[in-house]
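Only one protein chain is missing; all other protein chains are in place.
Up next, subunit A:
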């Protein structure tokens, strides 16, 4: 039976519990399983599947089981098999579905089964963020954005619907998703950055171009953020996401304020994390992770460099636009003073051409920004989230190591107690060891789970990255083509006029 084979393989990797489990053999899997089950501290989903006698479930483990057997699914949807550990998020709508089979079950959790399927379903959802509207006055004012969702997916109650959201709502959504999914290895797209300066200008009521630009930048960033979030098939189904998109009223996310106590706590935690990261040294048994981390690190460096150059291009193109406009005015003046009629006309044409160029440069600078620069900025921030997820894995590993050490200590303490007559203390010690063993197993499962999740997430992320870059850069090149075509049109007319001078 393949199942048992892989289970034994798994057991070989586990450290201290090796000897114990091997001697029990396949017959005793049942007893092992009950212990594990009781020590299992996973979410409520577990309980639903324990209605049946656990003994029976695992007795069948020794039989040859066909891939289509329904019982097998029950077995596989939870229990001691290390390949199957439901993710902790308690409020997740996704209950391990029973009744679906999959060839590759031994390397996936039931959770994974569902993920595989959703990818096959048609992903049809489009979110747009529009109509920024200033609400209120003075320093309490804020921008409200209309979030419109168009979809044919059955997940949603309607096919097309809109809600009004403010910036802190987006930050609140991200904060919730991050707390649920980051520490188990999902790459949660980061929300757009706060900007106290930018927002203050808007609040104070300056209706100038720079505050309009700021609002447009933000609107676009919020739209991209939501699209990235729903493209993730797990996050799409999260109730917080659904609530964000659908419900007309949303409780205010106060803890996202920069200067709130929650904000300060976040900053402190971030600092603590940074220190911890520096001191944890992990024995990486899997070269894949090290390779990927290095890959992402060098990608980060390169993307940052490219981003700076593109930002510089945006800046210089805007400058070019301004200078061209000024030159156009100057050329027009020169044309006015010129007393040779035909030349005067040609100079006016030159002024007109340059005015058109000014507009083209301005448009191109916007394309440079929205299609290229923002893409790079988004990915620099996304890579930070990826790094975070790798760091969580290290923390999970550390937790597992720590519990193993603690278990060892308890065993040593128990051994010492063996030689005393304190029977009640000895029993207590034995109980503690049992608890600890459960914890160690759980920690190990967590570590395995997060490693697995990260592997899949990285695959998904890279696929998205390839698609994103290809789409955006092709669009960017198309914008360059359009500009050149307009340039040709303008100079064509100009040439015609000057030739007649």
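Just so it is clear, a contact is a pair of C-beta atoms (placed from the backbone, for glycine too) under 8 Å apart; a residue touches a chain by one contact, two chains touch by 3 or more; residues count from 1.
The definition used in the following text is that contacts and distances are computed from a predicted model.
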Chain left out of the displayed complex - its UniProt protein name, from "Glucosamine-6-phosphate isomerase", "PX domain-containing protein", "WD repeat domain 63" or "Proteasome subunit beta": "PX domain-containing protein"
Given A:159, A:252 or A:295, the one touching the chain that is not displayed: A:295
Sole residue of A:209, A:283 or A:337 that reaches the chain not shown, by the stated touch rule: A:337
Chain not shown: contacting residue from A:123, A:288 or A:469: A:469
Where the missing chain touches subunit A, by residue: 295, 298-299, 302-303, 305-306, 309-310, 312-313, 316-317, 319-320, 323-324, 326-327, 329-331, 333-334, 336-340, 342-343, 346-347, 350, 354, 462, 465-466, 469-470, 473-474, 477-478, 480-481, 484-485, 487-488, 491-492, 494-495, 498-499, 501
